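Notes for the one structure printed next.
Every protein chain but one is kept in place in this view of the complex.
Let's turn to chain A:
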Amino acid sequence: MSKKLPHDQIVKIKLGDSQLRQNLTVAMHTLQKNRLNVINAKFKNWQGLRDKAKKAKNNALMSLSDRLIEFEKNATANGIKVHWASSATDACEIIYELMRQNNIKKILKGKSMASEEIGLNHYLANKGLNAIETDLGELIIQLNDEAPVHIVVPAIHKNRNEIGKIFQEKLGADLENEPEKLNQIARKHLRDQFEGLEMGLSGVNFAMSKEGAFWLIENEGNGRMCTTAPQIHVALCGIEKVMESFEDAATMVHLLTPSATGQFIPTYNNIITAPRNEELDGPKEVHLILFDHHRSDMLAHHDYYEALRCIRCGACMNFCPVYDKIGGHSYQTIYPGPIGEVISPNIFGMEATGDILTFCSLCGRCSEVCPVRIPLADLIRKLRANKVGQGKNSPLSTQNGHKNRGEAFAMKQFANVATNGALWRFSLSKAHLFNKALHKFQNSIPVIKNWSKYKELPQIKKDLYKELENMEGVRYE
């Protein structure tokens, strides 16, 4: 990822990008509407399904070590080679080793946020190896050298005119803006890439420990190409994706696409149980990498374990009133939006990503739409507490993060005044006398200054307490 810009600077840049703003607002409102329509049209008891999913995921998390061992046993019996990775680098190294042993220079990838998380493309590029994206959205941003702006729709910030230009510049195609034409360009480009493919990489949506199998959903069919066409298929799987049974995973799939895009079911369901057996096609080897990357730290946490239920549907960002104003790149971590605010400090550390905790007005809409009932807004607030040195068990590198001493002092003062009725009354009962001064000095009092940059201040007229003392039927005591 490119170098991090200062928080205020990136916000200004993104807020000032009117094309981005417009693309995102339209897209997010469409996704919101689609979700609502499918829930109303197809589900009798959506809330009940959310409860069921929460329970199933919690069951899996509470018995995760058993699940993982069971998965390894059954997947191995099926002929899948299971690898374990503790850090992001461990996971990259396993893939690199597989490429080296088989003398492979290029892999094709289906969409995988996990591979973004471990920085795989960058790692392989440093070794002189190639990783090529095949998901349409991922391909667009890879050609344009950008990070995903969204976890489900990675190029949603680009409209079709902009995509046409990227294809023209990077692929030498004719300038087009019709979706079909654009699809044809991408298709032709990818068909060429698929030729002679030796290794394909994919993520995992759900792994099932009882069956020793895993489930991948997608809409374009490229993922299926990546997992069936090459000789070797490597799947990257965060340990929290392992559930007990096929039935549990099915509950999740029912929630996933309606929440994500408003589709009732995904276009492609790929359930992978084994490498090629007697068949004539399919990969000869299937490898699955179970990686941790601080997930077990989260699992041990009293509150943040809840975020491990996430099925990466993206609904929380689709409904976030901050996300559609600033876009995913403002977060400068690969997981943006509400879930990004919760897991980024846990995975990448508070020092590196704690600044994004202010990207939230705590409106609570994310918690309301999350299909697995992660209390995202509450968790964001708890992380803020960790950041200022309060709350329980802080995540990684919290001690190194920037502490705002001025704010801490102001909050102590606030608590002093707000527990002293006479002092409080004294300040407020005189407020109307200061009305003029407040308006006059609005640009020099820091908090007021930020307010009055965009908004008028209220007029303060009365001494409330005096009025109350004389009001009939009111006991002022």
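We adopt the following convention: a residue touches a chain if its C-beta (ideal position, glycine included) is under 8 Å from a C-beta of that chain, and two chains touch if they have at least 3 such contacts; residues count from 1.
Here is the rule we use: contacts and distances are computed from a predicted model.
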Checklist outcome for this item: Out of "(Fe-S)-binding protein", "Sigma-70 family RNA polymerase sigma factor", "Transporter" or "Protein FixC", the chain not pictured bears the UniProt name "(Fe-S)-binding protein"
Checklist outcome for this item: Given A:Asp174, A:Glu247 or A:Glu407, the residue that touches the chain left out of view is A:Glu407
Item to check | Residue among A:Asn177, A:Ser245, A:Ser296 or A:Thr358 that touches the chain left out of view | outcome: A:Thr358
Item to check | Residues belonging to chain A that touch the chain removed from view | outcome: 11-12, 15, 21, 25, 29, 321-322, 325-326, 358-365, 367-368, 378, 381-388, 390-391, 407-408, 411-412, 414-415, 417-422, 424-425, 428, 431, 447, 450-451, 453-458, 460-465, 467-468, 471-477
